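Beneath this line is the structure, given in structure tokens, with notes to follow.
After this line comes chain A, so read on.
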Amino acid sequence: MEILLPILVGILFASGLYLILHRHFFKLILGIIIFGLATNLFLFVIGRLTRGNTAIIDDDVTIASEPFADPVPQALLLTAIVIGFGIQAFAIVLIKRVYQAFGTNDLDDLDKTDKIHEELLSEGNTQKYDQQD
Partner candidate 1 sequence: MRIFLIHSGLSFLIAYQFFKLTDLLPYNAVTASGVFILFFMTLWLSSALYSRSYFRKIPIAIEFIIFFLKEVVVANLRIAYDIITPSYLMKPAVIALPLDVKTDLEITLLSCIISLTPGSLTLDVREDKQVMYLHTLYAEHDNLDKIKHTIKDGFERRILELTT
Partner candidate 2 sequence: MNLFSVTLIIAIGALSVCLVLTAIRFALGPTLPDRITAFDLFVANVIGIIAIYTELTGNADFIDVAIILSLFGFLGSISFAYYLMKTTR
């Protein structure tokens, strides 16, 4: 298993990224979610795994005895999952709004804001040095 979960992490990362690289809105959001899952699992796996032991102290003792799971990756993961949820929820709504406003599914149609608009090129970009005006 120590080798299987890392492979799963890789698979999730790959599929997340592959979906993100698609042009379709919906694939993008799916990709974002899967990428987030991959990230979370990565965080979990890399903090080392213990099979079957939780990070909860038994009722009859006051100090946890080995073996118990490392609570740190779990706590980090919880925070990360929740934060990821917030961001993903926002992203989903954003996608919806983009579709509403633009009426397209194609991310490639959204190339307006960062391109230079040819019609706005003015004399600022063409120097003239004749003294007459």
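With respect to how the candidates were assembled, all candidates are chains of the complex that A comes from, given by their letters.
Details
Just so we're on the same page, contacts are C-beta pairs under 8 Å (C-beta built on N, C-alpha and C of every residue); 3 or more make two chains touch, one makes a residue touch a chain; residues count from 1.
All figures in this text were calculated on a predicted structure; none of them were measured in a lab.
Note on chain A: across the options 1 or 2, its touching candidate in this complex is 2.
Chain contact summary for the complex, chain A toward candidate 2: residues 52-54, 56.
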